[in-house]
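Quick one: the structure is below, questions incoming.
Left out: one protein chain. Kept in place: all the others.
Our next item is subunit A:
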């Protein structure tokens, strides 16, 4: 259908539209008009992707000078494939309606086999790729530097974007890395010696270029200034490489010294935490290495590898890693911390020294994106509370809105189980983890659920260790046996192939009616990527609140930094992180308006206002006050009632007028009024 959104003609490739899709497109248009950034939360399974694409494509066609490109960033390859499918449908609709074949070019970059040649990217109207191509400074430089300013960037499923930013700027160095780097450095030295005897001209040429201060010959660019590399601030990029690392031998000697210093640092017997400036001071004291040559390390190494014409770059990844680390540590004085651990906390007897150079400030990696592009949209199904994202990513959005699902029948049923049948409080708090009664009550909950819920149930635990403990206790108590009488049990493990096998068999069991329970972990692969539509997930049970391991030193440093810089309390941040994972997990079960599912939060802490308030709006509004602290029996009652209701036949005509609209209904006055009320400004 063709819709009119505040004067813009939008081609929507389906005959029916959800009211919240219209509302979403309205907010999006306003954000683009204001040429600013936006944070939009829309529940999963409500056609977010197609709304985004149709509105932005329509905007591009209407104002080709305002928005030249759409850059769509997604997390995983299956998501990229989904986006490309929707885009194809949209383009077919366009060509059917307007009669002309569209001259839109869309490009999708996924793995190495699908990489494009960069001139094409300049002409494409729509580019689809993964976050890392835009956020990771090492990759962004190669792939994204030619993108024009007047583009719209969309980050889909962006609830974890702060972790992505932090990971892209963090470096972990182990003893093994250093040993391999030593080999690399030796190889480099030998190669240089050989080349000097055979073809010294190449090295001389490189030397001359470095003396003159010329950068590597860049391809002539038609577009304006390329995206600044956050690894090196602009002024430094224009400076010449310092004289102490001009010749190849001096540079190799320099790397060798730095490497030896790192090896010496890793030989500690206790934990060391220091800031980047302290580290640099120590480097200077011990091996007389200045800050400036460290900054140019990465660039100098690249130039050297190119001059020596090394064929297989991947062999040199350890030394590249060390040079990246050197550049990062010398560039940023704030927002990073260095933690050296002689062994991992959980295995104190095994000597495994690691140097963690961790970024504590996600805004550093994403700042060039916000500054360079005129509109950046961050969207996901679980972005609550909305105001935390602008604070930790340090940007000012013109729109922050949260949308709910309009439902003809309430197809989700969130329940908070706080007590067992013996009134023992249920919780995954550290103190109560070994409590026999709590474990037995959890087992009872799962057992009862497996008796009444048809087809598949997915259960999420807070960690692998916790899951293993509980499952072992259940086995001893005989609960597993009872569950197996109702449904088969599958379990997720840290191994990828085992998990995919378990997943396959789980789906088979759900298909043929035997029914199954999948036990998995809240931060594992299953919770991040797999959808449990329809009968694959009729109930989702969250055992406990999925807090991250709070004793990790990196986390503690990060929390301290957030408290000092952004005035975010540690507790608030930990709760926010735990709740967004919980919301992600339960959101797996609902993938559309005809889908229905139970969402069971099995922990008494969920009833507290500070945790409940951090759930997305579209889950919160279906929680009634009476469902906040149920016992297992009451839960079973409510669940039975809900399931029986949902099992009644439900046709599309029932939805029309309420949660599904045709074009005529859309244009009626009352619907338009209702739509403007859907968007809740945060």
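One rule holds in what follows: a contact is a pair of C-beta atoms (placed from the backbone, for glycine too) under 8 Å apart; a residue touches a chain by one contact, two chains touch by 3 or more; residues count from 1.
By definition in this document, contacts and distances are computed from a predicted model.
*Asks:* The chain dropped from view, which UniProt name applies: "Sperm associated antigen 6", "Origin of replication complex subunit 4", "CDK-activating kinase assembly factor MAT1" or "Neutral alpha-glucosidase AB"?
*Replies:* Missing chain, UniProt protein name: "CDK-activating kinase assembly factor MAT1".
*Asks:* Among A:36, A:242, A:342 or A:454, exactly one should touch the missing chain; which is it?
*Replies:* The single option touching the absent chain is A:242.
*Asks:* Of A:567, A:648 or A:673, which one is in contact with the hidden chain?
*Replies:* A:567
*Asks:* Can you tell me which of A:96, A:267 or A:644 touches the chain that was removed from the display?
*Replies:* A:267
*Asks:* Quickly run down the residues of subunit A that touch the omitted chain.
*Replies:* Interface with the chain not displayed, on the subunit A side: 211, 213, 239-244, 246-247, 249-250, 253, 256-257, 260-261, 263-264, 267, 277-278, 281, 286-288, 560, 563-564, 567, 569.
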